[in-house]
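Worksheet: the structure to be examined is printed underneath.
Taken from a larger complex, these chains appear in their original positions, while the remainder are omitted.
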Amino acid sequence: MEFTVKQIATLLGGEVAGNESLTITGLAKIEEGQPGDISFLSNLKYEPHLYTTQASAVIVDRSFEPKKPVASALIFVENSYSAFTRLLEEYHKQLIFARVGIEQPSYIGDGSQMGEQGYRGAFSYVGRNCQIGSNVKIYPQAYVGNNVRIGDNTIIHPGVRILDNCVIGRNCVIHPNAVIGSEGFGFAPQPDGTYKTIPQLGNVILEDNVNVGSNTTIDCATMGSTIIRQGAKLDNLIQIAHNVEIGKNTVIAAQTGVSGSTKIGDNCVIAGQVGFAGHLTIANGTKVGAQSGVGKSVEEEGTSLNSSPAFGLKESMRSLAVFRRLPDLEQRVFKLEKKNEK
Amino acid sequence: MEFTVKQIATLLGGEVAGNESLTITGLAKIEEGQPGDISFLSNLKYEPHLYTTQASAVIVDRSFEPKKPVASALIFVENSYSAFTRLLEEYHKQLIFARVGIEQPSYIGDGSQMGEQGYRGAFSYVGRNCQIGSNVKIYPQAYVGNNVRIGDNTIIHPGVRILDNCVIGRNCVIHPNAVIGSEGFGFAPQPDGTYKTIPQLGNVILEDNVNVGSNTTIDCATMGSTIIRQGAKLDNLIQIAHNVEIGKNTVIAAQTGVSGSTKIGDNCVIAGQVGFAGHLTIANGTKVGAQSGVGKSVEEEGTSLNSSPAFGLKESMRSLAVFRRLPDLEQRVFKLEKKNEK
């Protein structure tokens, strides 16, 4: 990022007091601001920092009146917090879409097409017959198999593996070393105790606006598709098995695992290290507490579950409270028995 | 895949009714079949789809007699379900062994040898003095260190890391981004609170027919070998620590972790997100439920364990049932105490 204070003020629709030609190269909290940084003051608890900050510029509310001299340039806007957030987003967008062009060596197979404004980093691999939208960024060392489709504005970070026939929507972000479309874990036991591989010939579909965290694995379907619906957000180190479906705008925290053929509804909130058994159907709006083990389908929307095996959140909290008093409870039973013996 | 209906019928030992020169390019469920697909009808519940499917061909039992006209070509075989499964397997095999030859740039060190029908993808790296069997497929961006041996027909997917001195058997499949032979987690505490690294100089041995899932990590032994015995199947995101042994045909589901020096027997079935403490011996045929924590060795073959810390499956189910009634149980004790006070 490299802007003048004036350019930022124009972007945010604000007015400048102070040196509007200063160059801004970074964003910082007001108490940590250095020359070249821009910061903001929203909560007046932090006002004392305004008079001592090294930041070159500070965004403040239009209604704000400084009580002492300020060394930084000030940008007055309607709402300093949301203006700063907008600046963050703008900066972030610039950063992640900054790379354009093709670094060499990189590999692209026959029949594959790439849209405008794309990036293919060094050592990235794109197989045959892929259709890749515009403004797609394929970072160094990422792998895209054959017959893959990727929608506009999607970012494929370094070391991501997208296997044959997968379909990735628009505006998706796939973080480093995630694996999309690897073969599911399907083995048929044989009479001699060995296992025979059940061929996994389906794919994975990520709809639009999906995020997949670092080192997360999403297996392809046996036949048909493992589907992550639009707006779903998956954190790091998550396991999604074959034929799973994750609903729209469902959020799943790190290290959770979903077993084969389970369908999780829309707008669910799943905490970290949760496990789901296979072949379940989980209603829309279900909330699951960290480290829970969900072994049964959930029919009622908006259910809150907890514990392993999981049951109602409130009930589980009560049971867990008594669990901590168990030695005492046993003692009380022992005393009653003594009394009753007499 | 690209076959005529006739070629498929010959492969399956079946007879064709209808157009035997149609080209088949995919496999599908009967209700989802499109032109170019082949499907099958086994369970007669799905018979209505036979009269409406778009699939170019459908495999049916020899005993089956259509009740209406069928647009698709029919292939009559003894058992349509197992014929279709055979076709799936054949197709799968073709797919995964399809790649042959060397893509450039790729790296191979001095003294390394590669068998016939091999594949080394672009940006793959093979170190010095490696012996690689025939029909081995090393996908793009995979890493094979120095002095590694890999048996015939083994598939190394993109981004797999196999470190120095490891030995990989025949017919293994190692899925994307799995790490084989990284240094184990061994640190000796020093008087000043710091830790000193304990050198990890051993290797990992995968015997024949082993599967390793995506992003799974198998650490090398401190000295000697971490061993995964023949036919063992490991799912995604599993942690296998140094000096562990996993027995023949043992199956382990995703996100399970096995601590250092634990030996798991043959034909065990371990569910997902299970943890094993270190230095345990687990008898053959042990079954462990999801999210269990195994802290003690298992001596009796065929034991079923559950819960964390794990104990007998049946006993744990009973305890877990009472756990859900704990608030009620406490209330009952309270009432008894009240009564006894009088």
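Going by the order they are written in, the chains are A and B; count residues from 1 in each one.
Operating definition for what follows: a contact is a pair of C-beta atoms (placed from the backbone, for glycine too) under 8 Å apart; a residue touches a chain by one contact, two chains touch by 3 or more.
What you see is a predicted model, and the numbers here were worked out from it, not measured in a lab.
Looking at 2 placed copies, how big is the full complex in copies?
Copies in the complete complex: 3.
In this text, only the chains that are shown with their structure count from here on.
Based only on mean CA positions, could you tell me how far chain A sits from chain B in angstrom?
Roughly 26 Å separates the two chain centres.
Would you tell me which residues of chain B are touching chain A in their complex?
27-29, 32, 88-89, 91-92, 95, 103, 105, 121-123, 139-141, 157-159, 173, 175-177, 209, 211, 213-215, 231, 233, 235-237, 248-249, 251, 253-255, 266-267, 272-273, 290-291, 308, 320, 323-327, 329-330, 333, 336-337, 340
What residues on chain A touch chain B, complex-wise?
My answer: residues 105, 107, 123, 125, 141, 143, 159, 161, 163-164, 177, 179, 182-183, 185, 187, 193-195, 197, 199-201, 215, 217, 219, 223-224, 237, 239, 241, 255, 257, 259, 273, 275, 277, 291, 293, 295, 308-309, 311, 315, 318-319, 321-323, 325-326, 329, 332-333, 336, 339-340.
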